[in-house]
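Report on the structure given below.
The other protein chains are all here in position, but one chain of the complex has been omitted.
Chain naming follows the written order as A, B and C, and within any one chain the residues start at number 1.
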Amino acid sequence: MRALIHRIGQGFVVIAIVATATFVLIRLAPGDPFAGALENAHLTPALRAQWRAAYGLDGNIGTQYVRWIWALLHGDLGWSVSANQPVARVIAAALPNTLWLMGIALLLSFGIGMSLGALQAARRNRATDHVIGAVTLFGAALPDFWLALVVLLTGAYWFRVFPVGLASDPLLPVAASLGTVLRDRLAHLALPVLTLLILIAAPVARQQRAALLDRLGSDWIRTATAKGVGPWTVFRRHAWRTALGPVVTLGGLALPALVGGSVFIERVFAWPGMGALAATAISTRDYHLVVGCVLVGSVMVVAGSIVADVLSQLLDPRAMQIESDVSRITS
Amino acid sequence: MPRLRALSLIAVLTLAGCSGTQDAKQAAAKDLTGGTLVISTAGGPDNLMPPITVQNSGLQVEDLVFQHLATVGPALNSIGDDGFTPDLATRWDWSKDSLSIAFHLDPDARWHDGAHVRAADVAFTFDLYMDPKTGASAAAQLANIDSVIARDSTTAVFWFRKHTPDQFFEATMQMQILPAHLLRSLDRATLASAPIASQPVGSGPFRVVRWESGRTIELAADTTGGRRRAHLDRVIFTQSADPVTAFTRVATGEADLYEAVRPDKVAEVVKNPQLKLIIAPSLSYNFLSLNQVDPATGKPHPVFGDRTVRRALTMATDRRSIVANIYDSLAVQARGPFTSAQASADTTLRPMPYSVDSANKLLDAAGWVRGADSLRRKNGTVLGFTIAVPSSSLPRVRASVLFQEQFRRVGADVKVESSDNSAFGARMQARNFDATIGAWAQDAGPANARDAWTTAAAARGLNNYGAYRSSAFDAELDSALTVLSATESHAHFAHAWKIITDDAPAIWLAEPRLAMAINSRFVTTGMRVDSWWAGIPKWYIPADKRIARDAPATAAR
Amino acid sequence: MTSIALASGDWRVIAQRLRTDRRSLLAGAVLAAMIALVLLGPLLSPYRPYEQLDITHLVHAPPSAEHLLGTDSYSRDVLSRVLSGGRVSLAVATSAVLIEVLVGVLWGLASGLAGRGIDTLMMRIVDAGLSVPRVLLLLALLAAMPSVPVWLLVLVLGLTGWFGTARLVRGEVRTIRGADYVLAARALGATPARLALRHLLPHALGPVLVASTLAVGQVIVLEAGLSWLGIGVQPPQPSWGNIIGDGYEFIASAPWVSLGPGFCLVLVVLAVSALGDGLRDALAPRQLPRT
Partner (left out) sequence: MTDTRTPMSDPLLSLRDVRVTFRTADGLITPVDGVSFDIARGETLALVGESGCGKSLTALTILRLIDAPGRIEPGSRILFDGRDVLTLGDKELRGIRGKQAAMIFQEPMTALNPVYSAGEQIAEVVRTHADGSRSAAWDRAVAMLGAVGIPSPEIRAKQFPHQLSGGMRQRVMIAMALVMNPSLLIADEPTTALDVTIQAQLLDLLREAQQARGASMLLITHDLGVVAESAQRVAVMYAGQIVEEAPVTTLFAAPQHPYTQGLMAAMPRAGTRRQRLTTIPGTVPPPGAWPTGCRFADRCAYAWSRCTTEAPPLHQLGDGRSSRCHLVTEPERRVAQIAGAMA
């Protein structure tokens, strides 16, 4: 339990580092939230300077940081100039879309990736292993924005099966039945999830195959067989079960994507998620929104990694043991 | 007011063609209300508060939600009040000395929240626009108005400092009348962050139903006070950041209108029976601006300070081919800092010829001698400069690379530096560039050139980024804007354009046309060159062409 | 994946295993061919990469005899740009990964050897780095730069990618730091630097090698993404990424503009990933039959 509290404490350190670094970094970038629409003849630089002052975006970084921290302590993430709403509400609108998209995509990718990896390991060095290996490798090698557009054009334009982008149909009446809303949501999810599947399943399958091959060679597999346990049970309980550790760590690494979303997929599919939001916030220099996105992102990533650690402990009790052994000897 | 000679519109204007008068009569006859227009856009508005809205998409929504006192006619005549159509004001009368105009408001006009529109609202709106704290971009254009008073509940009187040809245009088109009872108590310095800036209340044909930032804006036809409502039920703006995706939504029929069709998609739109392509002139022009001042030292620019070099560099570029490469048939080569659809245009002015030989001769004459490596040098320094462009604008990046190659052929070493929108904006405001691809989207008024190219505008904080200073040009422009006779004004404009194009402070590139794909079930009327969306309240869908989304929205929001 | 210490003798075993692994052989051959093709680029390419042949009539010309991969929107020959662009893409990717490995290994070693306090802080900085999606980090960093020459892009790519390697090296170092032979070396008075280079580094080298081989592929793909966002290799300098980025808009009307470089990019990334896998299998101790 003490370790958990310690871990959470460290989590706050991470969040503080991320928030402060982003706060300073985005202000170093030239330009400000009012630098847009340059071809609007009526907008003069003097006017833009006046707006900067009005929204407290002038003054040195120090005073702005203190002002921001003070507001944060009162639970106010500040005002988003580009979305013309409080930052909290903008993120609250975007976050569910990313969690919804990336959650399903990651679940499917890990599920399919692990099964493919297991299949490869079971059929080691035979046709299935090589075919799956080549296909998954090919999938992960494609640039994501390019793959996204090809999937979009094929699925929604050349074969008009799915809608073109967006997370839901803007024409859906508010009183639509749950069934229609769900069907509409899933129809909009299909193509982005398919794209993510192709990109993420490959590394998962590769990792799972390598881990499984390593475990299948270990002695306890032979012991289990010697105990008369059936081959499928040996594979499932003794090989796959112990090979989950590396995949969970891979899951841990995918956490920022779960929360941060993929800028490319969200931009091509016009998916109103955190990735697209943060990208536009950076390019329009919407300071408070950028720091807000990064802050919420890192809080969830830290929380997620703590959960991943606990999960990997459950999966492989040795992990904790090694940690304390080593620290006992060396500290 | 003396009648003005009808503007010489370019025949290609197809706007008039598709808004034939017999369609309008037919619409009035049958009940054509109903239908939903879905507009697919790439960007979205930053706020919906007329005095301080920046983004183009914001202006579109505001034109549907708010009202001007009167709106300029399709002929875009900005001299006097000829051709203006009544809007919030049903009629108006000038004082004898033309120094004051009394606007008589429509007595039935109501705000979307049901309150009556009063003359006090007009006075309040003028006060709000002119208050320095608001920071309204149109304040400069309203400077000629001394004051606005509400003589009685339905009459607002404008008092002017001087009688100018465009005084009626500025008074009506620069302001959209705002509800005083909702805005009186707001802190004017941060109007954008007021809730009403996201959920505006206007008196126009449409009211805002919902705005999910970054995603959709839904407008519904307003029917308060039994006024004559717009034909369409709903107008919905959907936002998708990637232009290709935005266009594809229209190609598959999920959306009805996309306003920026790329040249390579034109064939696809023409071939698609569901879509109709509308090409029309616009009021924007772009150019390669040559900074007269060296950003590093503040002294005249080593390369562009010399008029002969500027003329040589202009002649060195095949502008016609560059325009054809970027825009294909969707743009015309620009002649100067104006567009052919404007009253002030001089369509007889011929751009400088494309002739690499004379360019080389002029450069030699100017002392830039070509070295062994074919680069030109003058007492040691290479003829070189950078072109700054925003990475998000495809046409500008394309233009910079095309210019770069053509300058290389005459021995100039040119680099392209692209940065994202905000960094580029900051660079422009700090005038920290040698050359840049600039563009102006003008309003229908005559005074745009004054804000962009006069010596006054060259001062820090104003829009003459290239710091072009020519007293001759200033004088001609000033008289063009003050003389009352249209023919005289036109002659002054012509002289001004001759002066500035000869000085070549910029290489005039293109007048991009509006290229819009729209679902063929719509009958579009009342499109204007300065705003194609102005006529949306009069657009309708014939009964036999209605599709699923045209059915009246089952549940009112 | 249990890794074995890489004494000199082991390299021969690994090389031998790689030679026998058909997949790694094929990958190595493809990679060598592409590198040769790209290095010989200037000689083979029929036109100069930035030469705009005829900007009105020769735009998006389909593949033909004179233009094997067609022409792009500036009427430049795509094949010549792919050849010279390849050099940029490979150079950017390999040098960025070198920086990643260098910084990652040094940070990991230092953190692994340091006392508890410093180690925790160093690792939290790594966690901070990992908690922000890399693309957003790049967007913020590159937006802060007035102009982005290639060397700056490489530096920024390198400095945003080393977190994974650092965590990997630190993990390995912490695990074997307690191993007997390391304790023995410390008992014999080995200085931390010697300890790091002679004992800890070889052990960590295996997984780092595999990770960095895969990273080369990822960086090439990432550069393409950055170019699409407009912050990759700046025009007119060609790179596979920005050629694909240019062609993105015309995938429906002129697909060959992005297919040419796309094919080369995928081929190289495939080869690099297969090599990475081959390396991983060769490094993992395979259970020989126990007699």
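Operating definition for what follows: a residue touches a chain if its C-beta (ideal position, glycine included) is under 8 Å from a C-beta of that chain, and two chains touch if they have at least 3 such contacts.
Fair warning: this is a prediction, and the values are worked out from it, not measured in the lab.
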Candidate in contact with the missing chain, chosen from A:16, A:119, A:135 or A:229: A:229
Chain A, residues in touch with the chain not shown (by the definition above): 218-220, 222-230, 237-238, 241-242, 315-318, 321
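Everything below uses one rule, namely that only the chains that are shown with their structure count from here on.
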Chain pair showing more contacts of the two, B-C and A-B: A-B
Mean-CA-position distance for chain C and chain A (Å): 21
Length of the line joining the C-alpha centres of chain B and chain C, rounded to whole Å: 46
Centroid spacing, where centroids are CA-atom means, of chain A and chain B in whole angstrom: 40
Touching two or more other chains - residues of chain A: 29-31, 149, 153, 157, 283
Residues of chain B engaged with two or more neighbouring chains: 244, 392, 419-420, 422-423, 427
Touch list for chain C against partner chain A, complex: 1-2, 23, 115-116, 120-121, 124-125, 127-128, 130-133, 135-136, 139-141, 143-144, 146, 164, 174-175, 177-178, 183, 217, 221, 224-225, 228-229, 241, 244, 248, 251-252, 258, 262, 265-266, 269-270, 273-274, 277, 280-281, 284, 286-287
Footprint of chain B on chain C - complex, ascending: 50-52, 55-56, 59-60, 73-75, 143, 145-147, 229-231, 234-236, 248-254
Of chain A, residues touching chain B in the complex: 29-51, 54-55, 79, 81-85, 90, 93-94, 149, 152-153, 156-157, 160, 163-167, 170-171, 173-175, 267-270, 272, 276-277, 280, 283-285
